[in-house]
Every structure is written in C-alpha cells, then in structure tokens.
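After the structure tokens below, expect a handful of questions from me.
A single protein chain has been removed from this complex, and every other one stays in its place.
Chains here go by letter, A, B and C, matching the order in which they are written, and residues are numbered from 1 within each.
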Amino acid sequence: MSRKLSFAAAINEALFIAMEADPDVIVMGEDVAGGGGRAEQGIEDAWGGIMGVTRGLIKAFGPERVRDTPISETAILGAAVGAAATGLRPVAELMFMDFIGVSLDPLLNQAAKLRYMFGGKVRVPLTVRTSMGAGARAAAQHSQTLYGMTSSIPGLKTVCPSNPADAKGLLLASIRDDNPVIFCEQKTLMFMQGEVPEGDYEIPLGKAATVREGSDVSLIGVGRTVHTAVEAAIALEADGISAEVIDLRSLSPMDEEAILATLEKTGRLVVIDEATPRCGIASDVAALCVDRGFDFLNAPVKRVTAPHTPVPFSPVLEDIFLPTPERVIRAVRELL
Amino acid sequence: MSRKLSFAAAINEALFIAMEADPDVIVMGEDVAGGGGRAEQGIEDAWGGIMGVTRGLIKAFGPERVRDTPISETAILGAAVGAAATGLRPVAELMFMDFIGVSLDPLLNQAAKLRYMFGGKVRVPLTVRTSMGAGARAAAQHSQTLYGMTSSIPGLKTVCPSNPADAKGLLLASIRDDNPVIFCEQKTLMFMQGEVPEGDYEIPLGKAATVREGSDVSLIGVGRTVHTAVEAAIALEADGISAEVIDLRSLSPMDEEAILATLEKTGRLVVIDEATPRCGIASDVAALCVDRGFDFLNAPVKRVTAPHTPVPFSPVLEDIFLPTPERVIRAVRELL
Amino acid sequence: MSLSREDLIDSYRQMRTIRRFEERLVDLVTAGKLAGFLHLYAGQEAVAVGVCQHLDDRDIVNSNHRGHGHCIAKGVDVHGMMAELFGKSTGTCKGKGGSMHIADLERGMLGANGIVGAGIPLTAGAALTAQIKRTGGVAIGFFGDGATNEGAFHEALNMAAIWKLPAVFVCENNLYGEATPMEFVTPITDLANRAASYNMPGVIADGMNFFDVYAKSGEAIDRARRGDGPTLIECKTYRYMGHYVGDPLTYRRKEEAEEWRQNRDCLETFETEALEMGLIESDDLRQIDSDVEALLESAVVAAEAAPYPNPEDLLTDVYVSE
Partner (left out) sequence: MSLSREDLIDSYRQMRTIRRFEERLVDLVTAGKLAGFLHLYAGQEAVAVGVCQHLDDRDIVNSNHRGHGHCIAKGVDVHGMMAELFGKSTGTCKGKGGSMHIADLERGMLGANGIVGAGIPLTAGAALTAQIKRTGGVAIGFFGDGATNEGAFHEALNMAAIWKLPAVFVCENNLYGEATPMEFVTPITDLANRAASYNMPGVIADGMNFFDVYAKSGEAIDRARRGDGPTLIECKTYRYMGHYVGDPLTYRRKEEAEEWRQNRDCLETFETEALEMGLIESDDLRQIDSDVEALLESAVVAAEAAPYPNPEDLLTDVYVSE
C-alpha cells in the first residue's frame, strides 16, 4: 500500500518509524522542535525544523530524545559522534550543508576516522541530515552542493535521494547503518509529491536506480538533476533519441557497476550534477568511464554541472547556474 | 645565480622577500615565532614554525607583523580574511592541512565568496600556508592530502610545489596574487635540497611544468608524487619505455592545456596523486582526458592514488598507503 | 559626546528609514514581488543607529544575516540595497549577493553574513588592519544572542582581547535564535558577562533606547580608538517580526511582542526624549517621515524598473582579473 506524500513528509515518516523501532535513535539540531519545551505555554513544536521535517517528533518522543540545540554546529556534530560511539544512534541535523564550514572536524577527523584509528574497535552509527542545493534564492552561503566534499572522505557514506519514496527508504537505511552517513536533502525537492509505500522499508545504500530505460545515451543524475535528466530524456525521445536515466542515489559508496552497465549498453554518457565542476561526483563518474569503462566508450563523457562560481542570488543568474534540460540535450547532441 | 637550499629554507626566503617588499604583508599562525615576544629573556624566535620555515621573521620584522596566535584556527583564518579584505596581505599558517576541519568556514564561505557576493567590490589577497601529506608517521589526523577539497571551492586557488625553486617562486606569486591562495607544503619534502635562484622571482599560478620529456606515456604528478613519477620514468626508460612527467604545480586553476598537450603527444596517461581516490585531482585529470582529450586517447586513463582509507600510523601500512613507483610502473604496463 | 540638532535629525532619519524599509519589504513579499531569505531588523533600530552615529569612513562595520539596519546606519545607499533585494544589476552587489550579503566597503560596510558568528573573526581582522596600518579606525561587529554560542565568537573575542585590537563587539540580544528562546540554549541571561573569559569589559545597554546605546558604545569606541582594546556590549532588544519573512511566529506569545512595541519602541522613546531636549520639534520629525516615504518609494520604483544582470555576469567576479 502506498499513497502520495511530500518529500518532507516522507522523511518525517521515516524519522517516526526509526524512533519508534529503536529507543537509541535520537534527533538533535537547531529548531528541530523550535521552542521545544515550552509545553506549559502550549508551544512544544513550533517549527519542527525549517521545513517542518521533524514536526511532531517532540510530542511523540519527548524533549529528551528530540533536542533543540544551541547554534553550535561543532558541538552538535561532535556530541553526536561521541554519543554514537558510546551507544546511541543519533540523527543530527545540519540545517544547511553550507554550515559544514563550521562543523567539518567532527565529520572529517572524528566520525570518519575513529573506527580505523581505533583498529576497528568502535562503531559510529551517526546520520547527519542536511539541506543542500540551489534554486531557493538563498544565495551563496545557503545553496551549496557539497556532497562531493563528504564523498571524498573515507569512512563516511553520502546519499542524496531524488524522490519521496527513496528519501524514506534511504533514510531508514542510513539511520540503521553502523557507519556515519551524510543524508542530503535537495531543498527545492522538499515539497515534491510522490507515491510512498507505507510501513518500514529500507533502500540499500550504494545502489543506483534505473529511472528510465534507453539505448542511445546514458544520463546520470543525482537528486534534483535526476529530474533534469528525465526532462531531457523526454525531449530527446521526441527526436527519436533513446536516453537511459540513472539515479545514483548513493554517492559514497557509488554504484560503479550500474554506471558501467549502462555505459556498456549505450556507449555514450552524460553526467549531470548541480555541484560546481572541480573535484566532484561528475569527475568521478567520468574517471570511472575512462578507466574500467574505456572499452565501452563510443564518445567523450560530458559533464553538465554548475559553473566554477559561488551561487548567485539574482534569480535570473541562479536559474542559469543550475543545469538545465537544454544544456543536457546540447551535450547529448555533441555525442551523437 | 642560484645555490642549494632546502624546501623549508626556500619558503623562508620567499617570506623574507615578500615582507621586505611590502609592509602590508604579515605572517600569523601558531608558533610562527614560538614564544615570540619574550625578547627580554632572549627568547624571541624559539621555533619559527614547526618546521622552522618562519624562523627569523620576528627578529627582522617585529612582533606586530609576525604574530604567534592562540590555538584558534577559525579566528586565525577568519581574521586573516577580514584583514585581507581591508588592506593587509596576510600569510596565515594552518599548521597542518587536517585542521581545515576546524577552520573551513573562513575559506569556504568567506574568503572564496566575498568578492562574488559583493559584486566584485572587494579583494581578498590572502595566502594560507599549510603542511600536508603522508609519510611522516603522523597518523590519520596529521597526514591528510586535502587540496582536492580546496580546489573544489570556486574563489580559491590552490598550489602544491614539488621542489624548493618552485616553492619560492610559487609562494611569492601566491602572496602577490589578489585572490585567496592555499599553499600546500608536502611535509616529507621540507628538507629536500635543490637549486634555488637568488632574489625575487615569481612562478605564475596555473602553469604546469614538464619535468621530463617522453613520448610513450604521460605521468602527471603533484608535489611528492612528481618524484614518484620521475622514479617510475627512470625505471621505465631502462625497459625502453619513454615517459613524459608533468608537474601540475597549481591545482586550481589547473593547467588543462598542458595536460591535453602531453596526452596528444603520448596518447596514454597515468595520474599519480597521494590523495584518496574520491572527488579529487586525479578524477579531474581523467575527466578532462575523456572529455576534451577523447580523440587523443589510445588507452584508459589510470589513476594511481592512495586507497579510500584514513592514513594508517604503522610505518609498514603508511608506506603502502602512498603511491609507489612500482604501482605507477604497473599502471603504465596495463596501458601498453 | 553631546548630540547636536543635526545628530538627532540624522539619527531619527536613519532609524525611521530602517523601520520603513523593513515594513516595505513585508509588503513587497506579500505582493509576490520579492523572493529570498529576508531577516528583518524592525525593533532593533536603536542599536545599529546608536552605534554607527559614532563612526566615519575609516571605521568598518561587519554584520550578520539581519543586516539591513546595519547597512543603512553605516550609510549604504538605500536605492542600491533595494535593487539588490530585487536581484537587479543596479544593486549594491550587482544583484549577486542578496539580503544576507549586502556590502559596501566604500562606506566601510564589510558585509552582512549568512553564517551565524562568522562575521566576528572578520571584525577582528578589520581591527587588525586598523591597528597595523594605524588608520585610526575601529571595527564594529554586530551579531545576535544565538551567535554567542558559536565557536567563532569565542575564538575571535579571545584573539581581539590578547592583541588589544580596536574592535567593539555588539551583541543584539533579542531573546530568540530563530524559533528557539535563548533560555533553552544559553545557561546565562546577561551575555555581557561572557567578556570576562577574555578579560574584556562587558557592558549592558538598553537596545531599545538610542541614547543609552549611543552613550555606552561611544565609550567603547573611544576606548578602542585610544588603543585600550575591545569591548563587548550586549544590547537588550527585541525583533518585532518573524525570524524571516514568512515565519509563522508560533514560538512566542503575541502579547510578548505587543508589550515591547507598546512600551519600549525605540522610535517613540527617541521622539519623546529628543523633543524634551528641545533641539528638535515634532514637525522636523514629521518632515523626515515624509522624506523617508519618498526615498523608499523612489527606491522601490527604481529597483523594479532596473535591469537584471546579464547572463555573462554569472561568471565574473569569482577571481580578480579573470
């Protein structure tokens, strides 16, 4: 049984299920309740997170397991790491991924490395939920796509769902994974509606999904750009070009076999990523193709990404900052 | 006129020249003097930085322009950004690049973005010197190679010299560049000796160097791995294989033309990078080859990097963590 | 530091401009003409204006996400600001920055900042420039109560204190950080006391009263100019509107806001006290009110009419001399 839910509601449902099922799961972050604790004033759950994603949790599970934190990201993530290493299974919220600037150490030098440094004698079952991406007129410091940065760090896993059903299943899998997982929520997708199965289910980390079958060219997307790819594929179909669309879903580990399989099938590949071009997922996909996929290549591998610039505020600039179906179509035409 | 200097001495010389030439250049960081200020006790310049790279500066330029800072990397880099934006030309030291974990925001969200966010109405002539890389038995939190992370950030430049002469010229160019530059010093190279020209000279940012001419295969290195590549090239030559070795020197901007030129010449390319494999320079080089360099490719592009793991302490493990000439040679053989 | 008639006129004009600027933005958003994250300063005007009245172009101001008031008080052109919010090429930052990043170094405005606490080390850096280059200037950092829980606050104040930097750190304690009341996240009520960790003077000012802010910040600024080091000033204040435009304001009682507006509004307090001083009359103020309306009206009209940036502008201003 499934029904239509928004991306935000699907995540909210996953959090309820995870907290119901395991008393060690806690939720902490800035305004995850919002005024959480003014119960006497009838104000318990004023915000439930900036997007309402955590709404209702404090009523259901209480202020001990659902914590509004100080504006102290290093302490939020650092304490979450310490809690995870000692028996809890925290879901910490980093309100915007851009704030990794003030909280990278707990991820880079602690969560990612404790197990290795300790010779395998610790587990860090931490999930960090974070809102990322451009398109919301939020400007340079609230719009970045930094999952390449977290994917570059051995010891972390990074996922980025493109639809409500995947968001729910991937979040449940992330929370139950015994490794630190960075869970990226593209902010412009939060109110997108989609069919979401009821109940408790997990989508395995590290597995891509084929969103659309095709034979002439492969389009690889992540999060928001999966939709860009599908739009392009539909337009290309009208011109008789059959594009296969792959949703990476997990960025670390990345599903190399799925990428190689679609490349073998089509011989042509375009990767679409809303991140800036240097040292990111798009380069990793291209590098994989020219290494293990070399024999399948009938054309260059094209990367359609944001430009090497900060995210501009002006709507007219932000709209061209993001990859568009038109740019994908142009890239495909160069390959045929 | 030139003479032999260590890598550390060459950097020290560049700092002296830059501070002599421009009163706006200041040096700040933890223990850049070390007890700097206990002049009355004859203790003015106890350390001169952990590697002695800043030794003598405080005697020559005084404690106002050469500052021992608190152990506060966010304040060090943040203040350096504020100072750079208002008229100074700071050279800030981040003792180990791993500490970017506690000081990423001033780079990611401030230094890199101010000019763009302000519509071009500010300059941030900041240089951040930082010690990076494995091989010194410094373990997981003091051995990372994170220049891929800084290269991924639009608005920053990143350089990584492989020899003393380049270190001096690139540092002078970095300090005088009106953009924020991350200057990476591979710690195992610091005591390497090399011919260094006297006087004031700059090596332009964004230009790679051909270290060794060759015709069968191109080896692309950075910092320490340039030497790994040269060792491999010498061994290959004995077997009649002619390898061209390119030293990237600058990682952002990266000299794409130089990479494409050598690929056109040899048709085969191996990139050697001591960083871990995900979302890094090695992937960017490979992605460039399979895009603009596609027509030149006669074989897959191989990446010889560190594994996707933290840096291990045990000497026997750290030695195989780093790329070796043997691994480079094996990669080359796969291409021929 | 006695205030002249001109000072009073100028101060009122600025406070009034800020108040009405913010109110206009609410109308514009409601009318669907503005997008973006807008954090309004209404209610806190006495802080920005009371402090900035002491400053000139040598002096640097650094702000936070709630920066419109600081920009206006430091003399940033209102037309440019309005155009910036519309994302137009005539904006202070060519439309590339937006509300959280308005800056104008010619006016000594080092920028609003979208990262809570991140401006505080930048303020220390600006003060370092003033100290080393002997500009005679001071650097002022504005930030909120919530920001004092960021590590950047701690590190920057410690550095400023040990180096005796010419800086003044102005904490605008409006009792909330987003939807979270201060008492849930901060175990002390007087943030000025945090100055003691740095052997720095900590002063409390009535952030709803221009004259109190003016007096106390004046002393701190003089101290900084004299080379005697930084001061932390906590201004007790209140934001009238939501954390951002669109905030449902479900986390605080309506009456709470009403009480502040009724009894402590900075414009009304100013008017009463200023008239008592006998240097200005209410006609002067009413004249300013209508001047302000005219200014804002023309700013909105100009901003709406102004052109958007060109597509090429997307790629410029990333590096110097691309």
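By our rule, contacts are C-beta pairs under 8 Å (C-beta built on N, C-alpha and C of every residue); 3 or more make two chains touch, one makes a residue touch a chain.
Nothing here was measured: the structure is a model prediction, and the numbers come from that model.
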Give me the visible chains that the unshown chain touches, in label order. A, B, C
Full-complex contact with the absent chain, from A:Ser6, A:Thr54 or A:Thr74: A:Thr74
Of B:Val53, B:Val66, B:Val102 or B:Val196, which sits in contact with the chain we cannot see? B:Val102
Touching the absent chain in the whole complex: find that residue among A:Gly48, A:Gly82, A:Gly194 or A:Pro310. A:Gly82
Contact partner of the left-out chain, one of B:Gly35, B:Gly120, B:Pro197 or B:Pro253: B:Gly35
Even though one chain is not shown, subunit A touches it at residues 24, 26, 64-65, 67, 69-70, 72-88, 105-106, 109-110, 114-123, 154-155, 157, 177-179
For subunit B, which positions touch the chain that isn't shown here? 30-31, 34-38, 41, 43, 46-47, 50, 68-74, 98-99, 101-102, 137-142, 307-310, 312-317, 320-321
Missing-partner contacts on subunit C, residue numbers: 149-155, 158, 161-162, 184-188, 193-194, 196-200
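Heads up, the rule we're going with is that only the chains that are shown with their structure count from here on.
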So with touch defined the way it is at the top, what topology do the chains form here? Options are line, ring, star, complete, other. complete
Computing the C-alpha centre of each chain, which chain sits at the greatest distance from subunit C? B
Cα centroid separation between subunit B and subunit C, in whole Å? 39
So what's the Cα centroid distance for subunit A and subunit C, whole Å? 35
Please output the residue numbers of subunit A that touch at least 2 other chains, ranges allowed. 74, 98, 101-102, 139-141, 307-310, 312-313
Identify all positions of subunit C at which a residue touches two or more other chains, and write them in rising order. 91, 93-97, 101, 113-115, 118, 151-152, 318
